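A single protein chain has been removed from this complex, and every other one stays in its place.
Note that the chains are named A and B in the order they appear, and that numbering of residues resets to 1 at the start of each chain.
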Amino acid sequence: MGDWITQSSQLIASVEEPHGAESHGGDHGDGHAWVSWEGLLVYVAIVVGTLFVLMAQAKKGLNNRFFTNKLTQLFEQVYLFIENMCVGTIGAHGRRYVPMIMTMWMLVFSGNLLALFFPTSPTADLSFNLGLALVSVAYVQYEGIRANGLFGHLGHFAGPKLGGFLALLISPIIFVIEIVSELMKNVSLSLRLFGNIDGGHRAAEAMNTLGAGIYVPFGAFLLPIKLLTVVVQAMIFCLLTAVYLSLVTHHDDDHGHGHEAEAGHAEVAPAH
Amino acid sequence: MTGHIFGLGIGLAALGVGIGLGMIGNGAMQGMSRQPEAIGKIQVAMLIALAFVELVFLLTVFIVPGSLKI
Partner (left out) sequence: MSNAKQSSGPPAIVGIIVGAVLMFGGFWFSKNVKLEFIKTLEAQGIPLDPGKTISIIGVLLILFPVIKFFFIAPLAEAIQNRTTELERTFGEAENLRAEMTQMKQDYERRLVQTEADAREQIQGQIKEAQSLRQQMMAEAGVKAEELKASAAREIEAQKQQAIAELRHYVVELALQATEKLVEANVDEERNRKLVADFLETVEAPR
């Protein structure tokens, strides 16, 4: 178990060829291998280290008047963009979620950028994306429970408040569907990011194979469209997180509805 | 043989998703040209819709091979 540090020194190579148990057993792999735990560690370390170096540089330029440091201006633009997104999607209380969503944006964006120049990257790994999505959805649930209370939040899943017999019949079905849809949020968030970034790699590889006979790397011409994907996917990931947050917290304004949902749940509960 | 079917299926999925993406872009552009002041909101909604349509294709790509036992 102690030799994973020595293993990690040959990670880039380990990506190129199948690596022990981590290599997948599919037929259509043709050399496309998945990075091991240590490899992912290195890529995450690259991303996080770069982020911290940039942030430390940008932190020097902070003052209360006017940011002259280019890096600080860049981070300020990112902050304002995320803040705009949060406030526009969630509402006035969305400013609270800016740090979390901005961290997410920076991680996803720098991971996607890394994918442009490296054979793989954190966001081209489904496990990383699934972790990110799980944290995102779990945070949404946590915020929902904090905003509406546990029963109020569960009452959200039961759909609209129905009266009498209908409630016993329909609300459990809606409840199950909503739970499944919550689980699917994880899958959709992670699979979307993974599919886009890894799909870019696959497309570049395929086009490189196409041009291998005449020594032209056609895959390199995909760079502009991949750059677009990088920006759009980072934005969509954060935007969807913000949308999910707004869905569970938008009853903050009128507490009356939250209590209604809670009452509705109280009727539904015996049906289970 | 299954490989050919797989390729055809992926192509069909791409066809449908392409039509869907095009329709979303069409609607968004018409909306934007009618109401240039609402471009920001329309763009956000359009991106969300694009993401969901795109997901259909990704699901096809990742689920179909397993169900076909390639």
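Definition applied: contacts are C-beta pairs under 8 Å (C-beta built on N, C-alpha and C of every residue); 3 or more make two chains touch, one makes a residue touch a chain.
A quick note: this is a predicted structure, and the numbers were derived from the prediction, not measured.
Participant: Please work out which displayed chains the absent chain touches and list them by label.
Facilitator: Visible chains that the missing one touches: A, B.
Participant: I'm checking contacts with the chain that's been left out. Which of A:V87, A:V135 or A:I170 qualifies?
Facilitator: A:V135
Participant: Kindly state which of the options A:I145, A:I170 or A:M184 is in contact with the chain not pictured.
Facilitator: Final answer for the missing-chain contact: A:I145.
Participant: Which one touches the absent chain: A:M85, A:M100, A:L222 or A:A242?
Facilitator: A:M100
Participant: Contact with the hidden chain only, please: which chain A residues?
Facilitator: 1, 4, 21-22, 24-26, 28, 34, 37, 40-41, 44, 48, 51-52, 55, 58-59, 62-67, 75-76, 79-80, 98-100, 102-103, 106-107, 125-128, 130-132, 134-135, 145-146, 149-150
Participant: By the contact criterion defined above, which parts of chain B meet the unshown chain? Give residue numbers in ascending order.
Facilitator: 62-63, 65-66
Everything that follows uses one rule, which is that only the chains that are shown with their structure count from here on.
Participant: What residues on chain A touch chain B, complex-wise?
Facilitator: Chain A reaches chain B through residues 26-28, 85, 88-89, 188, 191-192, 195-196, 199, 232, 235-236, 239-240, 243.
Participant: What residues on chain B touch chain A, complex-wise?
Facilitator: Chain B reaches chain A through residues 40-41, 44, 47-48, 51-52, 54-55, 57-59, 61-62, 65, 70.
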